[in-house]
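Some chains have been omitted; the remaining ones sit where they do in the full complex.
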Amino acid sequence: MLLDPDGRPTAAGKAALPAGEELLRGLAGMVTARRFNEQASALVRQGRLAVYPSSYGQEACQVAAAQVLADGDWLFPTYRDTAAAVARGVDPVEVLGLLKGDWHSGYDPYERRVAPLTTPLATQLPHAVGVAHAARLRGESTVVLAICGDGGTSEGDFHEALNFAAVFRAPVVFFVQNNQYAISVPLARQSAAPSLAHKGVGYGIPGEQVDGNDLAALLDVLSRAVERARAGAGPQLVEGRTYRMQAHTNADDATRYRTDDEVAGWAAKDPLVRLETYLRAEGVLDDAHAAAFAEAAEQVARRTRDGINQDVEPNPDDLFGYVFAQPTPQLVEQRALVRDELSREEARS
Amino acid sequence: MTSVTSMTSAAVEHETLSTAQAINRALRDAMAEDPTVLVLGEDVGALGGVFRVTDGLTAQFGEDRCFDTPLAEAGIAGFAVGLAMNGMRPVIEMQFDAFAYPAFEQVVSHIAKMRNRTRGRVGLPLVIRVPYAGGIGGVEHHCDSSESYYAHTPGLHVVAPSNPSDAYSLLREAIASPDPVVFLEPKKLYWAKGDVALGNAREPGIGTAVVRRRGSDATLIAYGPSVPVALEAAEVAARDGRSLQVVDLRSIVPFDDATVCAAVESTGRAVVIAEAAGFASIASEIAARVSERCFHSLSAPVRRVTGFDIPYPPPKLEHIQLPSVDRILDAVDDLQWEDA
């Protein structure tokens, strides 16, 4: 921890706090991320998104994950990390594509080097290692930051990915966003380890735990991990301890498995408030900044709203067009069948 | 295949339940009757499952009987193998169809093979519950029809109810079975209500198909979520003067050749319906079997109305993939009626 929950620098913080510039950028990102979370949740209520797993309360992790990376680096998000993808510059409407239901991945992963958001937990981690290894084989200095939930650490793919990364000394930072729950299952039923950061030991990977609601500490720890990986020292595991303030998704009922008190306790550790308090106290942040940040966030919210509210007529032909580079004769036949059916349907109506 | 337990009481209790409630009730009744029945998986405890299918089981039976596991499907399946080897009857929940794939090796290489491997010494009385198939607007990986993978694997029983009453009775029988059963729960039918015959009087048993609607012109063969669509198609066809028969397979392995063949022979025409991608699927098997066994009764080739050979579409396009009444009726129209 570099800032305590009340926004005061800790002893460590006094030595290691990132530059005010960096922190301001981070705060701006968090304000946008928070607003984006709120907007997306509203869109679910309005029936414009099928589902939304909110990262409300986890904005420090979301923003830090993007902020520590260079343009040539890669981010591998989980399905919850839409705000991180937005922080990395992916169009917010495209980010929500999966959850809107138009298509699976709404954005081009190569454009901002953000892997597609998908739901099978931990399965993206070995991909991250492969991307990192390929870059290294070509002598590029790419670093890959791959996010995973506390629940995801129980999957075999987590294990295999960390082991591959360690054995190949791949430049990957594994960032476990420990928000204390996997849907309804609390950390204590997920793992008996002293911490999730301890999971690095069995692979020979350094593990570090960090307060996941302290943007300053996250930037510090993650950027050191990224630069270490870039320098060729191999992978690292970082556990950010945070909290999923809302239900798993809009479809979930969190009151079935956790208490209001617990939630209130974490509300008091809000990452935005903490950083804002500090930056104001230091005189780095003034009202003009704050207003500008809010306005930038509002723009993202507006763009999100407008984009998601736009109905694009999906094209059934697309279902057959991307299965392979060239459709098989079977797919050509099936596409013709659908076209025929739809044209007859149209003729009828 | 006869039912493992036979009819025990004449007076059967009835209740109106949704499919999800019927499954819940089957678990509850089985757990009450047999202390070795355990329910486990991701979020099946306090939460009661993401579809609330296991709601209240932990409260009623305690944490030893219904409990959450760490998030690892291979681990869940493998752990269940050990439980079943050692006197328990585990019922495991795979949260969604596509999230059962990490357990594939445990299912194929151990669950399906243990009895055979040990010459019958180690049987595995376990049930793998798989909420499956589409029609609920789910995002990628939440709507796979994975049944063909299981049905192709020797050593697994595979069943799929099409209504709440079968959901109850097939699950009771699956839990009582000495062999592993993949129990496919059509997600889009979770909320569909119906009359459910309770108790452990389980007739007809696993392995028995049922003719849901009699008809004389052509036979629709379906299972799970496609049965209601087939029945609807038959209803619409009837208005146009065409009499369609509907067979509900209920059990894919074992397969009820007798009922299916008799039905097809009585009409001379058949359409097979399933949501899964068609290539090398259960629908292929049914079409091949029927074409072979009823060859001389067939007046037209057996048609298949299945999912296309594409990854399951995003919500806004899933209606294209799902067998619809229109597609079924088109296939029926194609059955070379001019020859009839």
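The chains carry the letters A and B, assigned in the order they are written, with residues numbered from 1 in each.
In this text, contacts are C-beta pairs under 8 Å (C-beta built on N, C-alpha and C of every residue); 3 or more make two chains touch, one makes a residue touch a chain.
No experiment lies behind these values; they were computed from the predicted model shown.
S.K.: I see a single representative of every chain type. Please write out the full complex as a formula like label plus count.
M.R.: So the complete complex, counted chain by chain, is A x2, B x2.
The rule we apply is simple: only the chains that are shown with their structure count from here on.
S.K.: So what's the Cα centroid distance for subunit A and subunit B, whole Å?
M.R.: That pair's centroid distance is 36 Å.
S.K.: Can you list the residues on subunit B that touch subunit A in the complex?
M.R.: So the residues of subunit B touching subunit A come out as 42-43, 45-48, 50, 68, 70-72, 74-75, 98-99, 101-102, 137-142, 279, 308-311, 313-317, 320-321, 326-327, 330.
S.K.: Note which residues of subunit A are touching subunit B in the complex, please.
M.R.: Contacts found on subunit A: 50-51, 98-99, 101-104, 118-121, 151-152, 154-157, 182-185, 189-191, 251-253, 256-257, 314, 316, 318-320, 323, 328, 330-331, 334, 338, 341, 345.
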